[in-house]
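All protein chains but one are shown at their positions in the complex.
Letters A and B name the chains as they come in the text, with residue numbers starting at 1 for each one.
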Amino acid sequence: MSRATAPTTFADGGGGATLSPDHYAEVPYEEKLRLWDEVKADPRFPDYMYGCYECGICVAACPSARFYDFSPRKIAQAAGREDVELIFEQMNDDVWNCSQCFSCNRCPRQNSPGGLITILREVAVKNGLASSKAALEGYTRIVYKIMTTGTQVSPDMLQADAFPDWGPGVTEVSDKLDLWRRALPPETLHTTSMSWVVEQKTLNELYLIWHLTGVMDMIAEVDEGLHMIILDVMEESLEEAGYQI
Amino acid sequence: MSIIPIESIRVKPRPDPANAPTVDMRERLFELEAAGELIVQRVPEPYIEVTTKYGRIKKIPEQMTWHHKSCGQCGHIPGYSTAIFWLNRKLGMDYNDPTDQTSCTAWNYYASATSNAAAQAGVAMRNFAAAHEVGYFPIIHCGTSYGHYKEVREEIVSHPDLRAQVRDIMGKLGKQLVMPEEIVHYSEWVHAMRDRFAALQVYDFSNITASVHPACHYYKLVQEDAIYDPDIYGGERTATVTALVQALGAKVGDYSTFFDCCGFGFRHILVERDFTRSFATQRKIEVMKAEANPDVTLTHDTGCVTTLDKSQFAAKAHNRNVGIPVMSDAQFAALAMGAHPYKVCQLHWHTTDYTALLEKMGIDWEQAWIEFENEVARIERGEIEFLSWEDAGV
Partner (left out) sequence: MSERIVVIGGGPAGLEAAAMAGRLGSDVLIVEKNAVVGGMPIIENYAALTHGFQSAEEMVGRLTASATDLENVEVRVDSEVTAVTGSGGDFRVTIKSKGGDDTVPAGAIVLATGFQHFDPGRETQQYGYYEFPDVIVLQDAEVMLKEKRFVTPSTGLPPERVAFIQCVGSRDRQIGNEYCSKVCCGISSKQAIEIRQQVPDARVFIFYIDMRMYGYWENEIYWPAQEQHKVNYVKGIVTEILSKNGRLLIRGEDTTMGRPMEVAMDVVVLANGMEPSQGTRQMADLLGLPSNKYGFVETVHDVLDTVTTSVPGVFVCGAVTGPVDLDDTISTAGAAGAKAVAYLRAGARISV
């Protein structure tokens, strides 16, 4: 099959036509098409993508467009045209710039470029694309935290080396963490290792949800080590509670 | 300085809910309930009626609320949630602060995409079922959780396959599929109760100017569910937070990047903080400072408070025109009503200097800090294990 190497080449695998240079020529068109089909198969896709007349409202409202070479309009255009090559490129290079603030939801065509990006990222993770692995580098601790404690950040993560740009207050908080947490009237906040006290029964239910919805498989795809650590925590807790995975 | 005109320039016709361009999700929920598909948890009485963007009425429960806490808030700015509970106690409201609650996990989902629609819906519906089981009505502290749950509600309603999948998962957990009649953000409760707060106000805020940062996920996700009032900004921006500022007698300082996000970015705040810092300071704080020079900026989401507050330190180091204390509407209201700035509002967790603000409010922060340190010393000496609500005056 032909592959796009010049701006006006049509690499048509029966789907769309591309009008952009192919920066990922080593990836077969069929693979790119498969990923695009996976994006389209998401039940939310029809609610997120109608068509695009390039009004630019999404770009004007977009914070990331001001700081990166990033355009939600181009994401919507590529999806609207089903430009498989360009979509693959965006899935690798662009989607992680999005702030997910959903300011772009103002689209008069009722597209949600931000929602579309959520799906594109999800497919990138699920298929272990290099971009998703790179994006998650330095992020594994957060994924571990949320999946095992049911809360995303904990007080003990406030460490000066993690937040050097937040000033000396971070050091003061971390020095006095235990005392200051106890100086909080709400009983549920008397913890330093999670955002608030979450019952073990509740966590077991959360672990079951991760298992039953394929999230554990996604983690395995992007970070095998992380997957094993999380699995360890979960299995022990679930077994104690009498669940079998 | 520009002050927002409370009265509108032109008289906007009250929106007619009959002409709303979107489906009323509550009607769909009741249809699904009638078909035996799910349970709709009713808003407990008494409730307050507020109007949303297209003129529909939304019920805000006064009490019997189940507080869906927020990770960033409870983890890093605990005065945010403490102030909400304090306000409830001050007004004598019955509420539930559960431990059978997880985060919505949407922060991670929007940051890393290591989840999917079914998992996200499962987490949401597990929390809703937990609230229903104890007979309290969910009230959501986090802007992202609130916005995300509204999206989940739409997905559950519109996609029968997803609904069946999640119902099946709930069955495996021994739970029912329950959806609250309204998805309520805590700042909507603050909005609904603002006149009652004002009646209990002990400090005069008439010399205080506050700028408002509305949280993106509060009013940009499923926008028709956010509160709008024709008398505030001519009904063209969400009234939440701003109406509270006015009710407490403070001035609202307007600025030209009102609709911009704070720069949180979900993943950016954690792993690409240069973006977050630049956006928060250059597009928000410096613009507020130059155009409105407020004494404080108020918002109603965890991520926004963190981003706007913490990002100022590095900018200040570069002599940028920053230096606006940041807090939630609940902390602001609690201060007005005499809440302790440290025992309740926990301002020592905040980065940007807030002492000038407290002085302007008439609050003796130095004395308050001594009082707080005394309590900490009691904990340190083992006289008490924790600070109690009695210690906090409610």
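One rule holds in what follows: a contact is a pair of C-beta atoms (placed from the backbone, for glycine too) under 8 Å apart; a residue touches a chain by one contact, two chains touch by 3 or more.
Because the structure is a prediction, the values reported are computed rather than measured.
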Residue in contact with the excluded chain [from B:Lys12, B:Arg196 or B:Lys360]: B:Lys12
Identified contact with the non-displayed chain, of A:Ala60, A:Ala160 or A:Ala220: A:Ala60
Option touching the unshown chain, where B:Tyr203, B:Phe259, B:Trp369 or B:Phe386 are the choices: B:Phe259
Sole residue of B:Trp107, B:Tyr233 or B:Phe264 that reaches the chain not shown, by the stated touch rule: B:Tyr233
Residues of chain A in contact with the chain not shown: 50, 53-62, 65-66, 71, 73, 106-110
In chain B, positions touching the absent partner: 2, 5, 8-13, 15, 21, 223, 230, 233-237, 254, 256-259, 291
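Note that in this section only the chains that are shown with their structure count from here on.
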Centroid distance [mean C-alpha coordinates] between chain B and chain A, Å: 23
Interfacial residue positions of chain A with respect to chain B in the complex: 42-44, 47, 61, 63-64, 66-68, 96, 99-103, 105-106, 118, 121-122, 124-126, 132, 135-136, 138-139, 142-143, 146, 150-155, 157-158, 163, 165-167, 169, 172-173, 176, 179-190, 194-199, 201-203, 205-206, 208-210, 212-215, 218-219, 222
Sites on chain B touched by chain A in the complex: 69-76, 78, 81-82, 85-86, 97-103, 105, 107-119, 122-123, 126, 130, 147, 154-155, 158-159, 161-162, 169, 172-173, 175, 216-217, 220-221, 223, 259-261, 263-268, 270-271, 273, 275, 277-279, 283, 310-311, 313-314, 343-344, 346, 348-351, 372, 375-376, 379-380, 385-389, 391-392
